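Just one protein chain is left out here, and the rest sit where they should.
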Amino acid sequence: MTDLIHLTADALAQKLASKEVSAVEATQAYLDRIGAVDGAINAFLHVNTDEALLVAAEVDKARTDGDTLHPLAGVPIAVKDLIVTKGQPTTAGSKILEGWQSPYDATVVRKLRAAKMPILGKTNLDEFAMGSSTEHSAYGPTRNPWDLDRIPGGSGGGSAAAVAAFEAPLALGTDTGGSIRQPGAVTGTVGVKPTYGGVSRYGAIAMASSLDQIGPVSRTVLDSALLHEVIGGHDPHDSTSLTDPVGALVEAARMGQVDGMRIGVIKELQGEGYQAGVLTRFHESLELLRSAGAEIVEVSCPNFRYALGAYYLIMPSEASSNLAKYDGVRFGLRVVPDGAPTIERVMGATRAAGFGHEVKRRIILGTYALSAGYYDAYYGSAQKVRTLIQRDFAAAFEQADVLISPTAPTTAFKLGEKLDDPLAMYLNDVATIPANMAGVPGLSLPGGLADEDGLPVGIQLLAPARQDARLYRVGAVLESMLEETWGGPLLAQAPAIPGIAGGK
Amino acid sequence: MTAVTDEVLSFDEAMEKYDPVLGFEVHVELNTKTKMFSSAPNAFGDVPNTNVTPVDLGLPGVLPVVNGVAVESAIKIGLALNCKIAEKCYFARKNYFYPDTPKNFQTSQFEDPIAYDGHIDIELADGTVFRVEIERAHMEEDAGKLTHMGGSTGRIQGAEFSLVDYNRAGVPLIEIVTKPIEGAGSRAPELAKAYVAAIREIVKNLGVSDARMERGNVRCDANVSLRPHDRETFGTRTETKNVNSLRSVEHAVRYEIQRHAAVLDSGTPIIQETRHWHEDTRSTTSGRPKSDADDYRYFPEPDLVPVVTNDAWIEKLRAELPEPPAERRKRLQADWGYSDAEFRDVVNAGVMSSIEDTIAAGVSAAVARKWWMGEISRRAKLADVEPAELGVTPELIVELNALIESGKINDKLSRDVLDGVLAGEGTPAEVVEKRGLAVVSDDGPLLEAIDGALAAQPDVADKIRGGKIQAVGAIVGGVMKATRGQADAGRVRELILQRLGVEG
Partner (left out) sequence: MAEINRDDVAHLARLAHIDMNDDELDRMAEELAVIVDAIKTVSEVAGDDVPATSHPIPLSNVFRDDVVGETLSNEEALLGAPDNADGRFKVPAILDGE
């Protein structure tokens, strides 16, 4: 049933609704695909076979009984292993949570269950979502389906790779500085970071609370809109959750219209540091949008150049506090040193053994930024820069309805290439971070393949807070125009994953 | 760890040389139904680790949500302490590792407490009024409860391990901090006790706390420093933690004054440190020295949004405030016409409110006091409960009093009627009926009993005839005995005098 796995979520949902395909068939097809390719990809940390099939069977029965079902009922989904799920382990990609099972479901997971979407399993990530390559997972890196020697982006490399490798039609990601969008860019998939507060964070293991946001990962813009409508909306368990209605995102994606829209090219997010092939594809997209009737304007966001620095103060500061709870007292790993150690020594040993180096580095950096005597210079200053970035966005959105940039400065790099150079690694997020700093929504969609390496390039769209619909409206147009030039979805050009018969 | 007994100077000698400066941090546990940031019950004494949600255990992925009633309680406390209420204030994280703190940070407030710059006037026993300035009152959450096992004393020292119950974790706390209190001189210990008593009374009167010190609803950290009479600058202070009864507050402050004086006299500096109060030895011992752990790395809690107040909201809450305890006492004493001594007894017996209610129900101040300070207090003492807990309602007292005033029963019989009512035998009138308790009002049987009594005590009868009317009591007593108390003593007296032909 290889055809089934290549359907978009929207197409699969229609076939399920017309009973052309059963939910069990669809779920089994994806489970088979996972069985076939995940040995090579390592996108999944846990495969939830029994429960997924059970939910699929329930959907089929309900459909036979004539019950009213959610449009996505029976469409399987993968969940980033940073999001807690009852009945499955949640590790956050860390040894410190190995074997831990949450006694509660994240709000987004409750919504998936309410929609009766079978959960295929939990996807790999950089430990506690700290990374841009998924190489910082304690459970081994995920590989990019386009080239198994390359990174799938991060932190949500597992979700992006699973979707790109047709192991799932949809996935959930989390985005703190680009962890949904950058993996989308380097795997040729779509990823959306909603407006901060648009999707409940309850049950998403926190890295940096004021930056984290859950969002959809998919193969098409429309599929992301469908999933976004499932998971979005107010949640009383999250104090930062917006009370606004989710909005007509699916309608915006189906309508797809840019005629007369002003699309702002961010001057500071191009040029030096950006790979030539990335910029070529980016400029092609601009031309397509112009030809569709959009007005392309240049906007300047001068303070974006400080965004990365401010991000690497705010994010580790909040993370150092959010990760204090992993201490070997209530859950997870406990390491007891020799002798008759005090709890303090047990905590020190547990955290030393349970956290990887990148996590430790960020905790130490955050502890530094918040410590007495440094707070004003570091954390305090970074929060001011945040204000300046918001002002830049506000000014830019005076001139443009939507902003546009490459999602990441480069295509996927080789595994291990930047592992010993944290600064080089951090630079991957330079274009995605400003959206998190300001809370505005962002979408990344495939922009083609870079000429020099044949690897996917991502195009990022940004909209004002609460205007997520604009992303779908513009994204759908650009996607359909690009696919027209390619003669089909970009993923159709991906090479077969070695080691399995038939490929795509 | 061997306890070292510190040198102390006599209190009088300490006062000759030094002025004490005091400061208090009083933690008040609110009596909201749920916790500060979760919907777990705020209840004392339940099975360990059952009044917990994932939030209270600090499980991965959880988020706090503020209890609106707790915020209003905080504002009410602020208003009762004559504080300004912040127009906008944030929650902040106070970061430190301790196993009773589930997230390894306490959610508190830092730079902008909800209430600040207040004062209360404390009346000492002799009527001296002392104004204590309030620095701030802020919202925070309580920690869990540690039980230290395996040691000989149940103390933390020498324990082999500890057990943690998180039922108390997250209980709403208001921390009230004074400005330095100068000029109390030798009355410092007395003022300390009176201050804590006043805070307890205020929060109890507001109805925002059960204010039971034995349950830790009100806990006091007392700061003490000394300075020579001729010096302006404050000396080094110590903070004596968790002094949890009014008597202990007085003793702890007195002890620390004496200990500081001895240390200063010996020419050694005071070490700024935490001290622990021991009720058994009435002394303090050194806590752990100040260390790294004091760098709390406060920063604004990103998971909670600010509290913004406005005049309408504050004035609504102000209108809901009950009359301040001190003013209420003054008013009631004047209304009721009690002497200072009578009123103090009423207050100490804890029946002031009951008397107020009883008067409102329709008896005189004297009658209300007679019941509450007499029969009801007596029974409460026997039953070892508070008078108000006996189940005697103001209406019951009004009915009993009406029966007495109408002559149906007398004081002695009224106690039997009360027994019957409290035993559930019905209304006072029904009890009189059922138990046959009505006074004998038919003169026939009374005259018979009077004749019997006069015959039994002919010498007394002669004295009365001879004009010694006060001797009539002996005959009345005989009659009452003969009628088993069911006679109206007044009527009996009249009849005796008639019988003997004497003018009453």
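Labels A and B are assigned to the chains in the order they are written; within every chain, residues are numbered from 1.
Following the convention adopted for this analysis, contacts are C-beta pairs under 8 Å (C-beta built on N, C-alpha and C of every residue); 3 or more make two chains touch, one makes a residue touch a chain.
Bear in mind that the values here come from a model prediction, so they are computed numbers and not experimental data.
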Candidate in contact with the missing chain, chosen from A:231, A:289, A:333 or A:457 = A:333
Remark   = Of B:8, B:22, B:70 or B:446, the residue touching the omitted chain is B:70
Ask   = Which listed residue (A:57, A:248, A:296 or A:388) would be found touching the missing chain in the intact complex?
value = A:388
Residue of A:71, A:348 or A:489 in touch with the missing chain, whole complex considered = A:348
Key: Listed residues A:200, A:371 or A:428, member touching the removed chain   = A:371
Contacting the left-out chain in the complete assembly, out of A:310, A:396 or A:450 = A:310
Query = In the whole complex, what residues of subunit B lie against the chain that is missing from view?
reply = 1, 32-34, 38-41, 47-54, 57, 59, 65-71, 88, 90, 97, 99, 146-148, 150, 156-166, 292-293, 295, 297, 299-300, 302, 304-308
Ask   = In terms of residues, what is the contact footprint of the unshown chain on subunit A?
value = 100-101, 103, 195-197, 210-211, 236, 239-240, 242, 303, 306, 308-310, 312-313, 320, 324, 327-334, 336, 340-349, 351-352, 355, 360-361, 363-365, 367-368, 371, 374, 377-378, 380-388, 390, 422-423, 436-439, 465
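Criterion: only the chains that are shown with their structure count from here on.
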Task = Averaging only over C-alpha atoms, locate the centres of subunit A and subunit B and give their separation in whole Å.
result = 56
Inquiry  = Quick check: in the complex, which residue numbers of subunit A touch subunit B?
reply    = 83-84, 90, 92, 97, 100, 102-104, 106, 201-206, 208-210, 236-240, 317-318, 320-321, 324-325, 327, 329-331, 343-344, 347, 367, 370-372, 375, 379
Ask   = Inside the complex, what are the residues of subunit B that reach subunit A?
value = 54, 57-66, 93, 95, 97, 99, 102-105, 162, 164, 295, 297-299, 302-305
